[in-house]
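As you look at this complex, bear in mind that one protein chain is not there, while each of the others sits in place.
Here is chain A:
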Amino acid sequence: MKAGVVVFPGSNCDKDVFETLKGLDVDVKYIWHDEENLDVDLLVLPGGFSYGDYLRCGAIARFARILDGIYEFSQKDKLLVGICNGFQILTELKLLPGALLRNKNLKFICEDCTLIVENNNTPFTKLYEKGEAVNFPIAHGEGNYFIDEEGLKKLKENNQIVFKYRNNPNGSVEDIAGIINKNGNVLGLMPHPERASSKLLGCDDGTRFFKGAIEYFKDW
């Protein structure tokens, strides 16, 4: 199994994800945004401020050359995860429904957050219990997840809500912190599991997130 972490100009969590995966013995590489080669099984769009977040968060990143093949990638039996800015990019790409708005209190929030695992029937969350409380930090100014009523109904019907905030920090609809696509292989979340991947960092609740994805490919 091979993993790739896309590096955009302005990414700042790429190294955290890279080190987390490397620490789990994954064959992982950085993929510069201008490359075309998507020869990996697990692709991570990391947090940060791709292209300075000009216009809207994630709006410019969708035109990066590396993303040309991403729709095709998402249609295969491979895993794609967008964390924070990566989540914003996935919604801009329409690979995930909804959009991320400015936090309700207008503040950039950087703090530990308790999440509830709503759906443990995904490659990323299968090592968690349903309803389990985990701690992943958040660090975002525009993490207020929005989706219209019809879209929310669909998310619920298809069990696409993966993580919810225990104490909603940003005003997200229904406390949503992370969702998955209908096929179950493209996940986006605002909190950072890679920042909770070692006791040295204060918490390793995020490790199982990546371990689950690795186990998904184990029989390949």
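Here is the rule we go by: contacts are C-beta pairs under 8 Å (C-beta built on N, C-alpha and C of every residue); 3 or more make two chains touch, one makes a residue touch a chain; residues count from 1.
One rule holds in what follows: contacts and distances are computed from a predicted model.
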**OP:** Refer to UniProt and select, among "Phosphoribosylformylglycinamidine synthase subunit PurS", "Pimeloyl-CoA dehydrogenase large subunit", "Protein GlxC" or "FAD-dependent oxidoreductase", the name of the complex member that is left out.
**Re:** "Phosphoribosylformylglycinamidine synthase subunit PurS"
Original post:
In the complete assembly, which of A:Met1, A:Leu24 or A:Ala99 touches the absent chain?
Top reply: A:Ala99
**OP:** Could you tell me which of A:Met1, A:Ala59 or A:Cys203 touches the chain that is not displayed?
**Re:** A:Ala59
Original post:
Of the residues in chain A, which ones touch the absent chain?
Top reply: 55-56, 59, 63, 91-92, 98-99, 101-106, 146-148, 171
